[in-house]
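Mind looking over this structure? Questions follow.
The complex appears here without one of its protein chains, the remainder shown in place.
And then subunit A:
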Amino acid sequence: METHNKMIELMHRHLDGDLKKEEEVILRTHLEECVSCQHHFHDLKRTISLLKSVETIEAPINFTENVMAKLGAEKKHFKYKRWFKTHPLITAAAIFFIFMLSGAFVQFEGQSELVVSKQENLIVKGDTVIVPEGVTVEGDLLVKNGNLIIDGTVDGNVTIVNGELIDDDPLEGEGLMASVGEINGELNTVNKMFEWLWFQAKSLFKGVFSF
């Protein structure tokens, strides 16, 4: 069994074009004398040719027109964004000014301890916040100065300031199983001073322009 598994590993590496000369000889020699591995190898190659035989599908008629029509609706929002991006100096100066006034620098620089916007049913381990499996956070979640693991569900936007979302990927070790938890909203990770300002400015301008 041990040898067969090793050979199956070699088959896959052969299919990816990763086999060294000597490994190729080992695989070929084994295939000559092992019927079960011959079948396995044959089935793998056949699977690939079956996959390749699937036909092409074309986009529905008017697809491009429909996309362009929808873009018309996006345009307004986009124009502001574009203006900010093409006038970075004015934007930066304006943002700087606004935040000098509002004391946002203090907000960002002054705190280094972990802050979580909600704590019901959440686990805090050191500087990591965990949304456990089966738990649903209703509404937005903000984590400052710490990392976040989501095994459950967040029904809202997630913002992480000075930290990151850890995808602990339980799939890797084992078989084909369901995936990690989910965010039913937007994920924003803010790690640098400027990004933080940009993020604040975006929410501010969204507020200003959303009437």
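By our rule, contacts are C-beta pairs under 8 Å (C-beta built on N, C-alpha and C of every residue); 3 or more make two chains touch, one makes a residue touch a chain; residues count from 1.
Please note the rule applied: contacts and distances are computed from a predicted model.
Select, from "DNA ligase (ATP)", "Cell division protein FtsX", "ABC transporter permease" or "RNA polymerase sigma factor SigW", the UniProt-recorded name of the complex's unshown chain.
So, among "DNA ligase (ATP)", "Cell division protein FtsX", "ABC transporter permease" or "RNA polymerase sigma factor SigW", the name matching the hidden chain's UniProt entry is "RNA polymerase sigma factor SigW".
Decide which residue listed in A:3, A:38, A:112 or A:184 touches the omitted chain of the complex.
Of all options in A:3, A:38, A:112 or A:184, contact with the hidden chain holds for A:184.
Across the whole complex, list the residues on subunit A that are touched by the chain not included here.
Answer for subunit A: residues 8-9, 12, 15-16, 18, 40, 43-44, 46-48, 50-60, 63-64, 66-68, 70-71, 74-75, 77-78, 81-82, 85, 171-172, 176-179, 182, 184 touch the chain left out.
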